[in-house]
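With one protein chain removed, the remaining protein chains of the complex are shown where they sit.
The block that comes next holds chain A.
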């Protein structure tokens, strides 16, 4: 599992496309920004999921903080299990960093920001590789 993070509009998706040469390599791209959710994976190969923070926000509308975090952790475990079944499988998770601003006025936004930060920590722990993208430049931090 490969986690890619960085600020908004920093070129994270473009970096992933280049890094994995997705012009030539088939991949399943699931975008939370387009309202997509993960329902199941294709047989083998690369799966890119972008917009983790959006899923977290949506889940928080239906359940509490702890449930959401547990739900994310369970997903991560399931995905890792799936990945391990075949050497050609790889999961790439892209999440926008929303955690460095001034404390938001709205309690909902504070909660969203907190859970997203924790979800990213959980993701980083379980990933073999983590890259931070800064305006198209990557820095491997794990």
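FYI, a contact is a pair of C-beta atoms (placed from the backbone, for glycine too) under 8 Å apart; a residue touches a chain by one contact, two chains touch by 3 or more; residues count from 1.
The rule we apply is simple: contacts and distances are computed from a predicted model.
Undergrad: UniProt names the one chain left off this complex as which of "Glycosyl transferase", "Lipopolysaccharide export system ATP-binding protein LptB", "Adenosylcobinamide kinase" or "Putative transcriptional regulator"?
TA: Options "Glycosyl transferase", "Lipopolysaccharide export system ATP-binding protein LptB", "Adenosylcobinamide kinase" or "Putative transcriptional regulator" narrow down to "Adenosylcobinamide kinase" for the missing chain.
Undergrad: On chain A, where is the contact patch with the chain that was removed from view?
TA: Touching the missing chain: residues 6-11, 14, 97-102, 104, 109, 112-113, 134-137, 139.
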